[in-house]
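With one protein chain withheld, the remaining protein chains of the complex are depicted in position.
Let's turn to chain A:
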Amino acid sequence: MFLAIKDLKYNKARYSLIVSMLILLTFMVLFLSGLANGLSLATSASIKNARANHYIISDDADSIITRSTVTKEQFQEVKGMTSSEVTPINLMRMSMYEKDKQEKLDVTYLAVDAESFMMPPIIDGSEFSGDENSILLNRSFLEEEISIGDTVVDSASGIEMKVTGFVKDQMYGHSAVGIISLNTLKDIRTKINKNDEVKYNAIAIKGQDIDNIELTNAEVISKDDVINNIPGHSQEQMSINMILWVLVIVSAAILGVFFYIITTQKLTEFGVMKALGMEMKTLSATIITQVLILAGGSMLVGNVLTFAISSILPSSMPFSLQCGPAGIISLAFVIISIVVSLVSLRKVAKIDPLMAIGGHE
């Protein structure tokens, strides 16, 4: 401890270079983590934030809600099979435009029963009533200069909906979500196809009582499965996370190489200390302490920096840094750093204190 700190203090310039490098690497790694999480939310926030634990979807839908159809009869059946709360939902990607404007906007309608647990909290605006055709938009539509009271028109059906409020973190498949009532969706559908029967995309279940649910042509799948099967979601996550962990390892390796070089430069010193009677375990403690201070300190500063910057990013950027993943990455980084510094320790362990005496190499 004594030596570790004295060394760091004396060689401030040298070590602050290493630290600044590590801080930047930390920043990069954490930023990627935020991006991974942000992209994940952009594809799945509506499902992730919903209070449902399981979904029933048709078994030919490859676990993708938008491909699935569940009938009204099946919904009635399910109600009798479980004590958990159940509610039907529809999820449909469409486009709409603001009345009197030409520009089409991508939107995914999430049709829910306004009284059910699938109804997200409204952050701005009045109570949502399912009676007339109204819509709650994700906050990102604020950037399209849509405000409460405006009217939007569904492109395919021409049905007009009044914007009665905004919700936050409602995204599906990189498209912003508009919450509408099941009735509004039915209106849209019958307008497009007069013979349309009432069908749902899925049935959401809140609770764990799923063992007795057995339907023909439909299955119960977990929320996580639904999220992982959203087209693009797992592919995106896999590639970003791979880059992220490669970066973590590369950063730690850089620290290891730095340390190895510094250790090599100090070999004579270590040999002298051994000749003076210093035990290897004290030397190891010195080296590990230094790695801990450098890696831990850089991690800490890097975290502060990244969290600070994430608070000023534009909301259209898919970025969401969370303490959990940031903590795991930081911890992994420090642990990997210690592991790579063992290479330096081995080098120190091998020095013969005899080298301190002249005439011996």
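As a convention for this text, a contact is a pair of C-beta atoms (placed from the backbone, for glycine too) under 8 Å apart; a residue touches a chain by one contact, two chains touch by 3 or more; residues count from 1.
We take it that contacts and distances are computed from a predicted model.
K.L.:
As a check of understanding, state which of "Beta-ketoacyl-ACP synthase II", "Xanthine dehydrogenase family protein subunit M", "Putative ABC transport system ATP-binding protein" or "Cation:proton antiporter" is the UniProt name of the chain not shown.
P.N.:
Spelling it out: the chain absent from the display is recorded in UniProt as "Putative ABC transport system ATP-binding protein".
K.L.:
If the hidden chain were put back, which of A:A13, A:L276 or A:I312 would touch it?
P.N.:
In the complete complex, the chain left out is touched by residue A:L276.
K.L.:
Would you write out the residues of chain A that touch the absent chain, in ascending order?
P.N.:
Looking at chain A, the ones touching the missing chain are residues 2-3, 6-7, 9-11, 268-269, 272-279, 282, 352-354, 356-360.
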